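Pasting in a structure now, in structure tokens, and then I'll have a few things to ask.
For this depiction, one protein chain was excluded, whereas all remaining protein chains were kept in their positions.
After this line comes subunit A, so read on.
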């Protein structure tokens, strides 16, 4: 044990700054945030202890409940939508079409834009008195209605659509890399056997690409949890509070509404939720894997 420790001492020293950052900057601030969420802090930290009061208020707040539901709706639509569209785009480009690089650039282009720009573009496009609805009405269809952006029960889907438009290109790029790695012999074999192309994709290629799908899903999922700027630019949380999301709740209470205690309680709940969702996956990835290797 000892010689091995000394051998790796140089490596340990090299890793020290990283460890310090992890311990103080990440774990330390997480612990501090959780501590603050049990206090009555307004703007500046006070270290009293008020128990679960902030959490009770949090879950009695309509806006927080709506934020949670919205995150779920947005997350489901956004991830599934991006995976489907991204996959279709990747398959389309994989057909050895002409000017492939042009299409690839076009599809990936939205991803190069910030969420703020995406949000503004879609806000103008979908504003009933400025955008698509008014244009079609001006063409003569007076009854044409597309007002999802201003309807409280639909606006969250508009945000998901804007998100899908932006991030599908990324999924496409990841999956395309996977498709290009598929052995051409496989296609030839499938052709010889007379299997229709769509079945090859569905039953052979998709399972082969599952690591790519996992990568894409993880990237998209992190975007879901931190979604903030897209909502700000597209709806500002409106109509009313119908498109509020947890990240916006935290930011609003952190500064403008001057209730850091409640904001930290909200971020703690976000953190715990992410942890609960990730725990089974982490377990299967690391612990079960290790045991498997050990045996």
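The rule is short, and it goes like this: a residue touches a chain if its C-beta (ideal position, glycine included) is under 8 Å from a C-beta of that chain, and two chains touch if they have at least 3 such contacts; residues count from 1.
Assume contacts and distances are computed from a predicted model.
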item: Per UniProt record, name of the chain withheld from view ["Probable sugar-binding periplasmic protein", "Helix-turn-helix transcriptional regulator", "Ferredoxin--NAD+ reductase" or "Acyl-CoA dehydrogenase family protein"]; value: "Probable sugar-binding periplasmic protein"
item: Per the touch definition above, residue among A:16, A:30 or A:43 touching the missing chain; value: A:43
item: Of A:72, A:141, A:255 or A:287, the residue in touch with the unshown chain; value: A:255
item: Listed residues A:129, A:142 or A:184, member touching the removed chain; value: A:129
item: Absent-chain interface as seen on subunit A, which is shown; value: 42-44, 57, 60-63, 123, 127-130, 147, 149-150, 152, 155, 235-242, 251-253, 255-259, 262
